[in-house]
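Structure record follows, encoded as structure tokens.
Missing here: one protein chain of the complex. Every other protein chain is in place.
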Amino acid sequence: MANLDKESAVSVNLTNPEEGKWGMVIDRDLCTGCQACVAACAMENNLAFVGEELSGNGRSMHWIRIERFWEGEYPEVKATPFEPTMCQQCGYAPCEPVCPAYATVHSQDQQLNLQVYNRCVGTRYCGNNCPYQVRSFNWFDYERPEPLNNQFNPDVTVRRRGVMEKCTFCIQRIKRAEDTARAEGREVADGEFAPACAQACPANAIVFGRVDKPETVVSQLAKQARGVKRLEELGTFPHVTYLKAG
Amino acid sequence: MAPEKQHEEHAHGEEHLRETHLMLDPKPRGEMNAMVMEAMHYTTWKFWVVAAVLAVIVAVGLFYSWGVMIAEGLGLAGINRPSYWGIFIVNTVFWIGISHAGTFISAILRVFKAEFRRPFTRAAELMTTFGLMQAGFSIFMHMGRVWLAYWLFPYPNQRLIWPNLHSPLTWDVLAITTYLLASTMYLFLPLIPDLAMARDRTEGGWRKVAYRILALGFRGTEGEWKHLRLAMNIFAFAIIPVMFSVHTIVSWDFAAATRPGWSSTIFGPYFVVGALHSGMGAVVIVLAIVRGTMKNMKYFIRAEHFEAIGKLMLIISMTWAYFFFNDYIVQWYGGDKWTNILLHFHEAGPLGFLWFLMLAVNIVIPWAVLWNKKWRSNPWIVGIVGLLINVGMWIERYIIVPISLTINRTPFTWSLYKPGIEIPLGIGTLALFILLYMLASKFIPLVPAWEVQEGQLAHRFTKYGRETVVTVSELE
Partner (left out) sequence: MSKQISRRDFLKLAGLGAATTAVLTGCGPASRVVVREQYIRMPEYTFNGQSTYFATTCRECPAGCGLVVRTYQGRAIKTEGNPLNPVNLGKTCARGQATLQGLYNPDRVTDPLNQGRGGALSANKVTWEEATGVVADALNGGGAAFLMGMAPDHLYDLAADLGLETIRYSALGAFEARATLTQAAETMLGQKGMPFFDMGNADFVLSFGANFLETWVSPVAYTRGYAGLRKGDRGRRGLFAQVEPRLSQTAAKADEWLPARPGTEGLVALAIGRIAAEARGLAVPPAFAGVDVAAAAAEADVPLEALERVASYFAAADRPLAIPGGAALAHSNGAQNAEAIFALNALVGNFGRPGGVFISPLAPGVDEYHRPANMQEMADFVARMNSGAIKTLFIHGVNPVFELPKALGFAEALVKVPQVISFATFPDETALMADYIFPDHHGLESWGYQRIVTGATRSALGGAQPVVVPFYNTMSTVDLLLAASQSSFADEVAFIQSKVEPLVADKNANFNAAEINAFFAYFQQFGGWWSNAEGLAAPSGGAKAVAVEAAEFEGEGEFYLLPYMSPVLGEAGANKPWLQEVPDPMTTVMWNSWVEINPDTAHELGLENDDVVRVVSEFGAVEAPVYRYPAIRPDTLALAFGQGHTAYGRYAAGRGVNPADVLGLSYNEAGDLAFAATRVRIEKTGEKRVLSRLESKLGVYGEGLGEEH
């Protein structure tokens, strides 16, 4: 029976043909919800701040947010383990096929979901179709009064109104590390660099690396029994693995 | 029964039929043409007041607001995460739905030779074209960078990118564009003889020039009629699948997505029926208003037409109810956690009353009213039912788009949608629709005179023994 099941699973192609390249493991047991990743992401990726009214109206530009829910009632109440949520860089991403302008596409090189800002016409279909709701839309041109603009990271485009944006796994850092490694005639070493969120994380709850190489830290962690993918049943093949708490 | 009396009754019955049926109440061609022309030219000051008010609403509500929104950003609308789509998409679907009535009435009824269609095919076709224009406006408003809207069309470009044919939105662009072109052609073809008639009955001025150009030199020769009939026939058949495809494809915007409540295989026919539901409703509203306000229209548009459309509306309402139930029960029975939360949210959430209102005006009221022949023969009653159905169908799309978008598989992001600038923009499109319709009614013959005359020629009383029956001859 077991064999049969396995075969039928293969025959309907439920296994992911593309494991992906870069991936992330987030240990919910370690995440303290401190928001360092949220701030780090905003600083690295030139995210706009939108102010009190808009941020409370579902328009904040966070590329990563920390989810938590409440369970039970006082005194038997607890907060669910913090869950940093960013673009899961799905292998089969629901956002990609629905874009009429090819503004969100899969990168062959990095096996990541790209958002091509200057192709985006702002239909926001990708945002609707993202089961993780991790995309943010530029509803306005957000003001960053002088001299705050001095802080802009020159490696990251500043987005104008009317385009969608989302976590890129700090692709500018990936590219830089790959370019450096190529120039030095070597492969990128595991842990040589990290996206802003993983680099900042005081608890080391976010680990980043190659998921297609079994020896990397991230692959080892992802293999653990407590590793889960979010909304796995949708068959999106996220490249982010969450380690269950406790 | 005495034969005289019988004869009298027959004569009375004939009289009655003549009164109630336009096809049996012929008028001379010249007189009818004059009536159509008079209806077009007779304009009261009230007309201009209404038109001026509408023009102001269009200027401010539509064009000014839209300009501001383009300059400031889409944030002026109420859409947010997770309701990335809101009233713009609701209106798009709504207007496309309205536009279905024209094709349905003029193409399907023409193909099936339903004779009661004749006086109002054009009124319905005009709705198609103008409704699609509003749908186009609504979808362009919805775009974050509308100045790049042309990127959605396939054209050779320096970016070397073709539109993504995987995307239902690209299908939409193609389907709606096809439909707009086809329905405009289909509006134009049967208009040619009437434009020629108007040309012949206009004395000089810009109208004469315009009619002369638009009539394409139509003189009514046998050969011209033959070609025209052929072309209309081709279009009448060809536009039916286009019509079905358009709203099916619109439904795929939702059905092809991965969201709870959207991912439904029955959405295609469900949306088509919904479109007809609102479209028929819109037709009766227009007919009731046209009949009540335009000169000579009481001759052309009679209780029999409302009665006939009322029957259609009742059937469509039943079909809609069937599809609604089918969609609901399968989604509910599927037992998916998120879908169940969503269905519960539809009924018991903060906007749950809308869900009940939708069922009331889309099902309960049409069923309660339209079964009665007397009631459905009253233009105003049917008109009001049509209006309610349109409210109900708008709510249906509102429930499907922003209310369903509130619930997704990431509960942390759940958030209600409150419209902002969508409201003036939506009112602006409605005003533009009415304004265009009003102006068109002053420029083109709203009743296809030739089609009515053709029908009247085909209908006659024939005596079979003592019985007088109505016969229709095949002209086409």
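Labels for the chains are A and B, by order of writing; each one numbers its residues from 1.
As a working rule, contacts are C-beta pairs under 8 Å (C-beta built on N, C-alpha and C of every residue); 3 or more make two chains touch, one makes a residue touch a chain.
Just so you know, these numbers come straight off a predicted model, no measurement behind them.
Engineer: Which listed residue, A:Tyr125, A:Phe193 or A:Phe237, touches the chain dropped from view?
Structural biologist: A:Phe193
Engineer: Among A:Glu73, A:Glu184 or A:Glu215, which one touches the chain that has been omitted from the display?
Structural biologist: Looking across A:Glu73, A:Glu184 or A:Glu215, the contact with the absent chain belongs to A:Glu73.
Engineer: In terms of residues, what is the contact footprint of the unshown chain on subunit B?
Structural biologist: Subunit B touches the missing chain through residues 341, 344-345, 347-350, 352, 406-407, 411-416.
Engineer: If the hidden chain were put back, which residues of subunit A would touch it?
Structural biologist: 29-30, 32-36, 38-40, 42-44, 47, 49-53, 55-58, 60, 62, 65-70, 73-75, 77-79, 81-82, 145-154, 189, 191-194, 196, 199-205, 246
The rule we apply is simple: only the chains that are shown with their structure count from here on.
Engineer: Which whole number of Å gives the spacing of the CA centres of subunit A and subunit B?
Structural biologist: So the centroids are 45 Å from each other.
Engineer: Mind listing the subunit A positions that touch subunit B in their complex?
Structural biologist: Subunit A reaches subunit B through residues 54, 57-59, 65, 67-69, 85, 94, 97-102, 119-125, 127-129, 131-133, 135-141, 161-164, 231, 234.
Engineer: In the complex formed with subunit A, which residues of subunit B make contact?
Structural biologist: Contact set of subunit B toward subunit A: 72-75, 79-85, 142-146, 148-149, 151-152, 159, 161, 163-164, 166-170, 173, 253, 256-259, 405, 408-413, 415.
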